[in-house]
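The chains shown are only part of the set, and none of them has been moved.
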Amino acid sequence: MQSNDQQAYDRGVTVFSPDGRLYQVEYAREAVERGSPAVGVATDHAVVFAAHVSPRSPLMEPDSIEKVHDLNGRLGVATAGHVADARRLVDFGRQFAQRERLRYGEAPGVEPLSKAVADRIQEFTQTGGTRPFGAALLVGGVPEAIPAVEGGADPDPRLYEIDPSGTPTEWRATAVGRGSDAVRDHLEAEYSTGLDTGAGVSLALTALAESTGESPTAEEIDVAVLDGDGFDALDRDRRATALADAGLDAAS
Amino acid sequence: MQSNDQQAYDRGVTVFSPDGRLYQVEYAREAVERGSPAVGVATDHAVVFAAHVSPRSPLMEPDSIEKVHDLNGRLGVATAGHVADARRLVDFGRQFAQRERLRYGEAPGVEPLSKAVADRIQEFTQTGGTRPFGAALLVGGVPEAIPAVEGGADPDPRLYEIDPSGTPTEWRATAVGRGSDAVRDHLEAEYSTGLDTGAGVSLALTALAESTGESPTAEEIDVAVLDGDGFDALDRDRRATALADAGLDAAS
């Protein structure tokens, strides 16, 4: 399926092919495509994360399949791909946020954090002797509301995607992982500015359903809303309600 | 049996295959599957560990075939796979627990400890020049009962599995090692919430028997109960009694 020429360049992580490609980074993207999908939607006042979780057994604690992570109460991350790799990046992000807070008195915003994580990912694509991280991240942030400025503009929810090459890009809504192209098509068709949080959750869930072509159950998903009040992971009941609100209950 | 394409990617630990797989991690999983099985069951008040030990000779001290380990009196670990690798991870866990206690005045709970061990395992799958650990761990913990809060909720027994990729997942009951699929099927069929400790031990033992299809003797197993009073390894007599209680005595 692959040519001899390709084989010659895809085994060493730090080597360009004659046409200027980095095959190991492209294979890491494949690792992400093999992982269960995650969706992020930036609404007017919040960033909504929704992700597929596929518990191997009813005896597994579904909460332990970490797909959506609370970084520091103000920043959230959803991941796709190699689970252990994603955890390392989430940990790196947590430590970065904590270190910045200690150093500067306040936690970093979504942009500096995304860039710090992206830098770390890039390093692993260039420094010899390691493989790239086999994970992609959606990073969301909503700055704390400033009560004193009652009539002022609301803080701006922002959403970044970081891919296995270490490139951060900002989105209004996007997806990573298995079927992400279909999910993104859905998001492009349905997204509009001015979404309230509830509509954002519904959009995230219907988009996620596109990745498999069928409605997930409340057990099969992880959903969190990040707004001016912080990070809020939905429990099973609220997830069931959200699925129903999105028209994704049993009947679908 | 394996294709040429696969061969090209499975020799270097830190390299992705074109379809995004890490073959060395998958082979380390095979190493775990070759090891004798271990079962963990979280009951209402305890975590029960049971593991197969297969002494090479009657002259071997059976206690020296370490399969279930007392980490610090409050945390227990059962292992499957490459024995020397598992010991290193158990040692790492012990040192981590001790260091945390020195630093923060109290030992870490089961979740931070499981994540620290998982992180260490992940590092060995990405940093060049090493192989992954060929071992999987079951980590259990029961927080110390707080006597002052007499009527309060009991502490929550928790059980984590950590696989050779460095992914921690939480379970009510699970197994690692040879025949773990059959063991897990049995656990899924028989597990129910509200188990008392004795029923947990019986379930662990009957599940373990599924891995080989025959009842083990008291010499062939290692059993420990971790509850609010600490880590309690069963001696030979109590193991024999437990086997009988589980209906696994000579007659079976």
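Observations on the model:
Labels for the chains are A and B, by order of writing; each one numbers its residues from 1.
By our rule, a residue touches a chain if its C-beta (ideal position, glycine included) is under 8 Å from a C-beta of that chain, and two chains touch if they have at least 3 such contacts.
Quick caveat: nothing in here was measured; it's all calculated off a predicted structure.
Each chain in view is the same protein; 2 are placed here, and the whole complex, as held in this structure file, contains 7 copies.
By definition in this document, only the chains that are shown with their structure count from here on.
Taking only C-alpha atoms, you rotate subunit A by 50 degrees to land it on subunit B; that is to the nearest 5. As a whole-number value, the distance joining the C-alpha centres of subunit A and subunit B reads 31 Å. Against subunit A, the residues of subunit B that register as touching in their complex are 5, 8-9, 12, 14-22, 115, 118-119, 121-122, 125-129, 160, 165-174, 184, 187-188, 191.
By the touch rule above, subunit A contacts subunit B in their complex via residues 1-2, 7, 10-11, 13, 23-24, 27-34, 56-61, 63-65, 82-85, 87-88, 91, 124, 128-134.
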